[in-house]
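Sharing a structure below in structure tokens format, with a few things to ask.
One protein chain omitted, others in place.
A and B label the chains in the order they appear, each numbered from 1.
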Amino acid sequence: MPVMDRLKAISGSAAIVGVAESDRFGRTPDRGPMELHAEAGRNALADAGIDKSEVDGVFTSGGYSTYDIAEYMGIAPHFTDSTSVGGSSFVIHIAHAMAAIEAGYCEVALITYGQTGRSDRARGALNLYGVTPGLPNAQYEAPFGIIGPPIAYSMAANRYMHQYGEDRTREAMANVAVSTRKWANMNEKAHFYDTPMTFDEYHDSRWISWPFHLLDCCLVTDGGAAVVITSAERAKSTRKGGVAILGAAEGHDHAILHQMPDLTRTWGRNTGPQALEMAGVTHSDLDMAMIYDSFTYTVLVTLESLGFCGPGESPDFVANQRTAPGGDFALNTNGGGLSYAHPGSYGIFTVLEAVRQLRGETGERQLDDCKLAMAHGTGGLLSSTGTVVLGRE
Amino acid sequence: MADGYNKPIPIPQPESDHYWEGAKAGELRLRKCDDCNKAYFYPRNICPDCGNNNTSWIVASGKAKVHTFAIVHRPPHPGFMDDLPYVPAIVELEEGPRMATQLVNVTPEPEAISIDMPVKVVFESITDEISLPKFEPA
Partner (left out) sequence: MADGYNKPIPIPQPESDYYWEGAKAGELRLRHCDDCNQAYFYPRNICPECGNNNTSWIVASGKAKVHTFAIVHRPPHPGFMDDLPYVPAIVELEEGPRMATQLINVTPEPEAISIDMQVKVVFESITDEISLPKFEPA
């Protein structure tokens, strides 16, 4: 079990000092994923005011090893971490970076991400069904047409509906879809910046895998993102100062769907409480939460797992557009994977938005007096989670 | 065997060949830990509970209940195009473990299928070596 005394001792010892997307964002048919990694990495370093030559720790995931990305970018790191547990990986890298910095393995950590899900699909290059014969899903799920996240997540959602009520769950999913779109309408980088969504449009959108409508599902876009982390001490001399990493936690409890112990609880049940305790804060202290919204259901199951509300209570928690702009719980203020961007593994974008809200850089959608934020990634088939609590005085 | 079967086909592995032989012979075989006295899925020589190798095979009754399901309208793979809508499911076997499968001989509509409904295994032969364990209303 995590040793809380030691975690508390390193709380705040490292800080996020740079965040950025790639220059090309949304649809980039003429750009490959590695270039998006590199663009975002360069932009995040510029955001921090740190030269590439000072990077001595690299972190990545999503089809590339750190040596692929570091070679491309011309970086030879002393610490390397390609932890690959789906879309939460890039949130998990934050804790790994802090631990490495605290232990002395490196001083400047660069986390990069880049994917071209949208253009891959257009190019016909997407290999969703390249199943590895030796992995269990090739034998025990794929033959039954259980392939890819939408089907798996919709099966989990149906179990939730059965346990907690179909109509109220449906209404909650609609609330999440619509409130998230409202935030996207305030983010000019968002795919759906110019496109509002009504409840009717949600309910009328076509079925992908019942109980999921099209508008329960995240986007498929192209894009990259990167995060720069250094010690709290060194953060003071960076261009914008640091956003402190106060709490962090990670883990997973299954890989393929039918092995998930409870389809209505993710590993966030551990990472939420751990990250908050490490930070010495509680849910009610948070000014905002960024929760990976691969699907509307992902938000509901995650809010409960993290402890924002009890099992079965998230439909009440998100009711009446409570999580929309102007509501009293600021959630996914960038417009989320549902309406802002989702190149394939969205986790890192939860961190970008949390940092920008804490810095006061988000313009029209800026929250008042935002000092404490949670960013949370989910990976695989509700399999892995990574949670961080970030703060700024 | 359906000629031109173009969906993913399981390739039996060292820990699953007996399982797939069973399916071909019309038996749903499960691994059981003789230390934990408990069946588990999917087949592994090593018990995922206690980590011991004191494991054996049993034949499941084939009775189960629906744990969850979905109704797929957009194919995740070209092979499933002609099956739309189809009904992937997780069932809970009488012996305890859950497994992923497909429901067959049901109307693919939310009203026609319910969680906890009793189902029983049927084997669908897809190649000379492989039959898939699917489930239909009991």
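We take it that a residue touches a chain if its C-beta (ideal position, glycine included) is under 8 Å from a C-beta of that chain, and two chains touch if they have at least 3 such contacts.
As the structure is a prediction and not an experimental result, all values here were calculated from the model.
Participant: In the full assembly, spell out which visible chains the left-out chain is touching.
Facilitator: By the stated touch criterion, the chain not on view contacts A.
Participant: Any idea which of A:32, A:165 or A:241 touches the chain not displayed?
Facilitator: A:32
Participant: One chain is left out of this view; which of A:15, A:73 or A:263 touches it in the full complex?
Facilitator: In the full complex, the listed residue that touches the missing chain is A:73.
Participant: Give me the chain A residues in contact with the hidden chain, please.
Facilitator: 29-32, 34-35, 38-39, 41-42, 45, 52, 71-74
One rule holds in what follows: only the chains that are shown with their structure count from here on.
Participant: Whole-Å distance, chain A centre to chain B centre, using C-alpha means?
Facilitator: 32
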